[in-house]
Each structure stands twice: as C-alpha cells, then as structure tokens.
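Report on the following structure.
Right, chain A next:
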Amino acid sequence: MSKVSAFLRKKPLIASLMILLLVLTAGCSGSNNASQNTGKNQVVKGGTFVYGRPAPVTSFDEYSEITSNNAFAIDKVFEPLVAFNKDGKIGNWLAKSHSISKDGLTYTFVLRDGLKFSNGTDVTAKDAAFSIQQHLIDKGPLAISAQVASIKAKDNKTLVITLKEPYTPFLSELANFSNGILPNNFGGVSEKQFFKKPIGTGPFVVQKWDPAGDLTFVKNKYYWQKGKPYIDKLVYKLIEDDSQAINQLKAGEVNAIESLPLENANELKQNAGTGVLTSGSWSIEQLFFNTLDKHFSDVHVRRALALAIDRPALTKALTFGYAEPANSLLPPAILYNTNKTIKALNFDTNAAKKELAKSAYPHGFSTNLLIASGNSTTAHLAQILQQAGKTIGININIESIELASFRDRFFAYNFSTMINGGQADYPDADSILAFQTDPKGFSKSYWTHYTNNNVTKLLYEGQKTPDGPARAKIYANLQQILADEVPYIPLYYPDVLIGVRSSVKGLVVLPNGSVRFDSVQITK
Partner candidate 1 sequence: MMAPILEVEKLSLATRSKKKLVSNVSFTIGRGESMGLVGESGSGKSLTLRSIIGLLPPGIEQVSANIRCSGRCAMIFQDPIGALDPLCPVVGQLAEVVAYNQKVSRKASRKIAFELLDMLGLPASLKQKDRYPHQLSGGQCQRIVIAMALACKPDILLCDEPTTALDVTVQHQILEIITRLQKELGFAMVFVTHNLAIVSSMCSRLCVMKEGQIIERGDTLTLLQNPQNPYTQRLISSVLPVPDFERRPVL
Partner candidate 2 sequence: MKTSLQIEDITVTYGNFTALDHVSLELKQNTTLGLVGESGSGKSTLARVIAGLITPDEGRIVLDSQVLGKRRSREQHKMIQLIFQNPDSSLNPRHTIRQILAEPLLFHKIVNRSQVDKRCKELLARVQIDENSLVRYPHEFSGGQLQRIAIARALSVEPSILIADEPTSALDVSVQLSILELLNALKSELKLTMLFISHDMGVINAISDTVAVMRQGKIVEINQKEKFFSHPETAYSYELLSAVPKMDTIPSDRRFL
Partner candidate 3 sequence: MKSIQLDTQLQENRKGKSLLKKVLNTPPLLWGGMMFALLIGVAVFAPVISPYQPSHQNLFAILQPPSTKHWLGTDQLGRDLFTRVIYAARTDLSIMVLAEVIPFCTGVFLGMLAGYYGKWIDTLITLITDTLIAFPFYLIVIIVAFASGAGQKGIYITFILVGWIVYARVIKGLSASFRKQEWIAAAQTLGIPGVKIILRHLLPNVLPQAVVVLMTDMVGLLVAIVTLGYLGIGIAPPTPDWGTMISDGQSFIATAWWLSAVPGCAVVYTGIALSLVGDGLADIWRRK
C-alpha cells in the first residue's frame, strides 16, 4: 500500500484509465431501492456526512477534467437528462420523459416541471441544449461518439436531438458524467470561472473547496426531489492511505470510505460498527499484451499464457469473494455478456505447454510485465502471473513504476505485457468493446494494437443494431473471437466496495463506483 501513489489507488483500473472510463451517477430509484432499507421508520434528517476519498477533487470541469476523483464530485453538482440506477438500467432523470423515433435518429426529451439550478433560476431546454452543444465543442475525454446533426430547444421544456446515423448507445452516452446540465452560456461568466464556482441542478452545492485537499458541500435547497437530500452537509475528506481510511472508518471519524481494498472487506463486515456496500461492477481486470511485441504478436504465445493462468484460484486468493472470475470481456452486470456461455481458455498447464510448443518460442523466453506501483492487489496479481509464466518457461520480470510514468509507457505502446483494467463508461456493451477492440480508436484496442477486421466489422454493426437478439448475437461472436485470440486475458470482475458505518442508511452504490447521497440518513 504505497503512501506515495495514493493517487486513486484503490481503482488501479480506473486510475489508469480515469480520463476515459467513467460514468455518471443516476438511477431513478429512490430511497426504497437503497441496499439498506430503513423500513417504514421516520426519515432522519440533518447532519454532516463525511466521505473518505483517496484523491482530491481538482476541478469541476465536466467536459475536460473527467477523472474519477473529479467525476464523483461533478455528479453531485451536475445532473444529466437521463441516468442509470444501481442495476445499470437507464431511466429519466432531469427529463420527465424521453422518446426515440423509429429510425433511431431523433431523440426528444421533456424536462421535469419546477427544475431549478442551485442559484434559484429555472432550468430550460435552452440550458440543456447549450450543455450538450458545449460538450460537442469541448469534446474532452468522454466526448460524445454519436454523430449529432442538431440540438434544438423546441420550447422551454422540450429538447430535440437529431443524429446523422443511428447510434444505439446514445442514450447511455447521455447518462455520462460529462453530460450534466448547466446554465446557458455558463450563466454569463467564462467557462473557466464557471467551473471554479459551479452551478447545477444536483443535490449539493460546493461550499468550501481545496483543490489539493478536502471538499465541503451543503445541500441544494432548490433540489427538485423535494425534501432531499436528507443530510445538511457532505464532506469529501482526503485520506490518501487505505489503511488510514479503514482505521478512520472503524473509529467513526468518517461515515463511509470510497477506497476499500478487497482484502479488507471481510474485516469491516465482521467489525461491529462497520459494514460493506457492494455493487456488481462494470469493470474488469485484465492482462494486456502488446501485439506489436516480438513474442506476443504470436497468438500461440498469448493462448499459452492464458492457459497457464488459473483464474478462479487467483480470483479467490486476491479478491476474498468480492469478484467473479472472468471468462469474457463484458462484465456480468452489462447486457450481452457471455461470461457463462463463452468457451474460454481455462487453466491447463499441459495444454499451455503444448500451445507454446506450436509458437515460435517453444522453449519459452523472457519478457516484462508493466504494472503501476502503489496497489497491493496489482502487485500480488503480478507475482501470481509471474509464477504462472514460470510453469511454462516464460520468465516475467515485473516492472513496477508509478502511475504517471505507467500511463506514459502504455500510451506509447512501450510495454510487452501490462496489468490494467477496463471499465464501462455507461451501461452499454459498446462502451468497453469499442474501447478495447477498435484499432482506429484513440486507444488502438486498448494500446494492444490488436487489429482484426472481423472484430471491427462486428463492432460497427453492433453500434447500429437496435437492442435485441440480433445485437446479442453480434456481441457473442465478438467476445468469442477475443477469447480465442486473446489480445488480453480477462482475469476477474471486481465488485465496487464501499466501506460504511452501520449507522448509515440509504446510501446507493452505483456500478461505476460513484455513490448517491441524496437519500442518505445518519441514524444513531
């Protein structure tokens, strides 16, 4: 547990990809859907909720500065038209209703009545149009991929978006962190100034903010969900060190902590005053190969290594029951996953040796495994993979470098293998798939440089095909090809874990790692 790279440590996967892979809080569910039901008892109002987080909020710029440390604060201030709930289902949020034309090109949203920004002004369709338009201009890490033809405010309440071509994931995309609605023209100030004092429709308003330290919110008295949030104040307390965070939770100095290492979950569960909230996640831990690498351009080598790894065993050892071994690329919480049905390369040392014999390096070789320092689970995973490689004659040297250089290295394809994670931005299969298989994308198949025309074709087809069995078939095929050619080895799907005090009720954990506080109550 490095104190040094405490920077977004708990989620190495997100950490490495935080610029790209995040999702917005939402979920239509009210407090009755919360994992810990308060029952019919009276709602406990007031109080300050302290949330321990490993990294500070450095910016509220929802377009350009979407990193996980910022995103989970941005979604408390800005809210999108549509949002997903804890199961990943898309529903209306600021929109009262939405409709999609049959040809899949026209999207119409009607805003809720009585929506107000936190400064008391009304929210109009113009504001919404401006917000999305601005995102098209600013782009940023979570840019809108759909080909937008026009965005128009039909009247005060109605917003119409027209696409140039059908794009099935569009609605999910709109549920992103980066599509929160903000005042038209930034309320008359410059963009930079606006994001220094952000105004949105979210349940909380920034009160005190240290970009390198703590952040304090107070409740938004104009919030559209009447009576909510129940708490008066929300504090994001910076606790860079995981064990420090756990200790503070145990001692009751914080109400919940965002960063909870898998290995400590059971400890908190057994402890009297604390508990753990989980949510099936949208992320997946993987071993990536650089397919430009001398050794790993050989598919047999990749397959051999995949066969040498005992995924269920390592999952069990590393995640203490808070993860599921991965067979396919898509996490089980996302539609069209084939984790149960796919034919994966399961652990078989003999088969692995045979597979390696077919390769250009039958007697093995030496290679490097790049990991980001500062995360004990990753470090242990690396050592397990090292051991697995050894059984078939592949010598793996672990190169542990700190996060910033780690990112630099794989962005430059300067690695042989690496441990990294993928996370869906929004609850659509396309989110992960596009990022990890499109050789023309920004990431070039997640920096593996993996190129397969069949895969690409299937990917584009999937984007245009409306939801249904046809889309399911496309994605099943795609996942099987990936499982056979292994540009990356899926290892496990880690749960989102949030450590809480037992006194906390109504906390909603979303599969993207964010937490909703609007229904939170602090009971005695």
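Behind the choice of candidates: all candidates are chains of the complex that A comes from, given by their letters.
Convention: a residue touches a chain if its C-beta (ideal position, glycine included) is under 8 Å from a C-beta of that chain, and two chains touch if they have at least 3 such contacts; residues count from 1.
Please read all numbers here as calculations on a predicted model, not as lab measurements.
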| item | value |
| --- | --- |
| Chain A: touching candidate in this complex (1, 2 or 3) | 3 |
| Candidate 3-facing residues of chain A, complex | 1-5, 242-243, 261, 263-264, 266-267, 271, 310, 313-314, 316-318, 373-374, 376, 379-380, 382-384, 386-387, 398-402 |
